[in-house]
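Below is one structure. I have some questions about it.
A protein chain is absent from this complex, but the other protein chains hold their places.
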Amino acid sequence: MSSLLFFSAAVQAGTPLLFATLGEILTEKSGNLNLGVEGLMLIGAVAGFAAGMATQSVILAILFAAIAGAAAGCLYAFLTVTLRANQVVTGLSLTIFGTGVSGFAGKYLMGLVLPESMKAVFVNFRVPLLGSIPVLGDVFFNQNVFVYFGYLLAIGMGLYLSYSRYGLNLRTVGENPYAADASGIQVSTYKYVHIMIGSAISALGGAYLSLVYVPAWQENVTAGRGWIAVALVIFAMWSPYKAILGAFLFGGLDIIGFRIQSMDIAISQYLIDMTPYLVTILVLIMNSVFKKRDQAPGALSVSYFREER
Amino acid sequence: MLRIAKRQSISKRKSAFIRISGILSALVLMSFFLLAMGLNPFKVYGAMIAGCFGSFYRFRQTIELMIPLSLAALGIMIAFKMKFWNIGAEGQILMGAMAASFVALNMPELPKPVLLTLMGVAGLLVGGLWAFIPAIFKVKYETNETLFTLMMNYIAIKFVIYLQYGPWKDPGAMGFPKIPNFVDGAIIPELFGVHIGWVILIALTVLFYVLLNKTKLGYEISVIGESQNTARYAGMNVNRVVLLSLFMSGAICGLVGMIQASGVAGTLTSGLAGGMGYTAIIVAWLSQMQIQFVPVIGLLFAVLVQGASYIQTAFQIPQSAAEILQGIILFFALGSEFFVKYTLHSIKESKTKEKVKGAAYE
Partner (left out) sequence: MNVIELKNITKRFGTVTANDHVNFDLEAGEIHAILGENGAGKSSLMNVLAGVYQPEIGEIYLRGERVTIPSPRHSIKMGIGMIHQHFKLVECHTVLENMIAGVSGKFFMNQKKLSKEIEDLSERYGLKINPNARIDTLSVAEKQRVEILKVLYRGAKVLILDEPTAVLTPQETDNLFEILRKLKSDGHAMIIITHKLDEVIAISDRITVMRKGVKIKTLINENLSPRELTNEMVGKAVELTIECPATDCRNTLLNVENLRILNSDGRPVLGGISFDLSGGEILGVAGVAGSGQKELCESIAGLETIKDGQIKFNNSDITGRSPREILELGISMSFVPEDRLGMGLVAGMDLVENVLLKSYRDKKGLFVDREAAKAHADLLVDKLNIDTPDIYTPVRQLSGGNIQKVLLGREIEMQPELIITAYPARGLDVGSAHKVYDLLNEQKLQNNGIMFIGEDLDVLLEISDRIMVLCEGKITGIVKADEVSKEDLGYLMAGRSLEGGHSNA
């Protein structure tokens, strides 16, 4: 029984990672590497919580978090797409800025508690039919609505990228912006739109933390999850479907510390805390040693300028 | 309609003008925020300066911030010159500090000069190793160094926390998870009231300036950084130079860790680096890959941080405001680079009549 609970908790712990990863996948598919995911999550967390406290409405809270994320994404897009700034440094700056803004705004939110009416929205419920499947049903389909939203988003993104025209155009932009331009695709527009949407999704990952998982605003509520997400994108090989797997795996590793303690294994919790990062390094190494066809978008982190001569 | 064109070349004066204008614009923008909070920007900026240089104590604080920032930036710059995006300075600093602490805690009876030298060497070696590991994988398998070095940071922090709560926990601290303080023999001496880190900074700045601009190795580093193909073609042993440079990069950060542990904290804590590794990246980037600017930009950032800390109590402005200002300055600096590299023209637009074509075949 306790195993099932553990896996179920892993899904919950993995959900913020899933959102952050999905958002970054979309951004990277457009050819831009955004290292500011941690900042985006923090912005989403503080914006969502603040809106929630102010309006007492879950929908508005989530909406506001998404908009805040999109705004930050717009800033990042403006710098890297229009002004062709260095993407690594811009992303790092966004993290610093996001940490500052959220810390500043969050000062007024410390210690506040969400109203019960809002907490009630995120109560677990079973999905009819799917929830009755033994084992899988208990783990995956007896969760709160935010988690289900995560599944839908991942599947939706996967379908979008593989089967829709816009998805194809986006992939072309990320692989070879010169080819995209010559085909008549508006490279900048595609980048802007998808970076902003991707940033909004990543911000929602932060909102999940402050509205559902903790739920509260704390400084550093994200605890580095944004950085893990950047690695998860690679682990998932830029596939939204694989991101589901990766996010829950890492979610599990995140909480495994407590479980092991209660099982009287004499490994320090702090050493176990290291495992997600060790695993990611392992994945990084494996991906590069056993080089399959390159899965990274061909033009990732390259600024595009039409009149290259 | 505005059109963008790449500049062929730009005078040093013009580029400096553009960059400085960018930073000034950031300060102006911040002033608006301060006004919105009901504060007088000039008073605030003035207080920031006073908070850095107003008394010897404050001046020392500023310098103590500047030293590790600039030193780490020096190290990072060497890596960046190789187009190796080393964002692992944070971890390299911590691991260097850990190594130095290991020496300090286990050999306290050694005479001071010996002990300090050993600590320095330990910091250099382990910091260098911490950068070397991702470097080897980059060289051999093209593993993405940005993410590898990032993960190494987290491992380093978690490892130090582990030590702090576990094997190195101070039994005399009444249950509080803390590593014991160093003996006096493990504390680096002061010169003119500030720990000799500043001497090390000056020495290394000069050393690296000469290294990068006048020596064969420095020449190889710049060629490899610009074009590995060309370097290989010219017969350079690219891998050897890359690995050596990246080891040096990490080693300097490791030395920073030793200096911080020995000269500032007097012990090892998980918060020893405190985000400095990331700020140093920005200092390195803002210095435009020129060694001589590093101490200057480092000082500017130290002023920012120290000043912010000072006005926190004076004006009740939270620490996060400093981060916001840092972020804004960076955005403007990044944005102004655009104007250094490109120019804008306007072209007259005439009526565009588009002929829409059907499919090519009927």
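Note that the chains take the letters A and B in the order they are written out, and that residue 1 is the start of every chain.
In this text, contacts are C-beta pairs under 8 Å (C-beta built on N, C-alpha and C of every residue); 3 or more make two chains touch, one makes a residue touch a chain.
Remember, it's a predicted structure, so these values are computed and weren't measured experimentally.
Trainee: Which is it among B:M151, B:I188, B:M236 or B:I317 that touches the chain not included here?
Mentor: B:M236
Trainee: Using the definition of touch stated at the top, determine which of A:N176, A:Q218, A:T275 or A:S288 touches the missing chain.
Mentor: Within the whole complex, the residue contacting the unshown chain is A:N176.
Trainee: Can you name the residues of chain B that touch the chain not displayed here?
Mentor: Here the touching residues of chain B are 1, 3, 7-9, 214-219, 222-223, 226-227, 229-230, 232-237, 347, 349-361.
Trainee: In the whole complex, what residues of chain A lie against the chain that is missing from view?
Mentor: 163-166, 168-169, 171-172, 175-176, 178-186, 293-294, 298, 306-307, 309
To be clear about the criterion, only the chains that are shown with their structure count from here on.
Trainee: Can you list the chain B residues touching chain A in their complex?
Mentor: Residue list for chain B touching chain A: 4-6, 85, 87, 137, 141-144, 146-148, 150-152, 154-155, 158-159, 161-162, 165-166, 278, 281-282, 285, 318-328, 330-331, 334-335, 337-338, 341-342.
Trainee: Give every residue of chain A touching chain B within the complex, in rising order.
Mentor: 35, 75, 79, 82-86, 88-90, 92-104, 106-107, 224, 227, 230-231, 234, 268, 270-271, 273-274, 277-278, 280-281, 284-285, 287-289, 291, 305, 307, 309
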